[in-house]
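Here we show just some of the chains, and they stay where they sit in the whole.
Going by the order they are written in, the chains are A and B; count residues from 1 in each one.
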């Protein structure tokens, strides 16, 4: 695997992402409990929205880090890889905007 | 708690929601593993988008069920509760659209 296939998550932010994803996993478990206990739909929906927002925030942070590391680095290096990295980032942004 | 505060999840769909939420919980765990192993950002982002879409589909199903049960029932009963239920559903839709 070429080096540019590496994630450029700094050591610090890695721990932060893990914490956020564990909280999101907990939200998924909380939702199961709410469904199990047949809680009110609107309350379940409110929780789903909160979880979706938390996931979206993770995406935006990941994308920022990706642009600030991989994409900038490729841009500096130049050549076809810069183009390719940008195309890849654009596609990821489009998926995010549409999801 | 009044009866209308109950979730109107049919027995069948309840199992279906639990299955979908367990899969989403699994996706959250998979994402932690990807971050742990420092996988490529774009691959992580693709997984986050898939998980967001799965959550969104759960929201839409829950909302459908809510409209088809609670809201219709309140509509038939009439009175201020119909208004209130509708307002509540509208707010949930707005949160969904904006999340």
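We take it that contacts are C-beta pairs under 8 Å (C-beta built on N, C-alpha and C of every residue); 3 or more make two chains touch, one makes a residue touch a chain.
Fair warning: this is a prediction, and the values are worked out from it, not measured in the lab.
A.B. asks: All chains share one sequence and 2 are in place; how many are there in total?
C.D. replies: This complex, considered in full, is made up of 4 identical copies.
In this text, only the chains that are shown with their structure count from here on.
A.B. asks: Would you tell me which residues of chain B are touching chain A in their complex?
C.D. replies: 5-9, 14, 17-18, 21-22, 24-25, 28-29, 31-32, 35-36, 38-42, 44-46, 48-49, 51-53, 55-56, 58-59, 62-63, 65-66, 70, 88-89, 92, 95-96, 99
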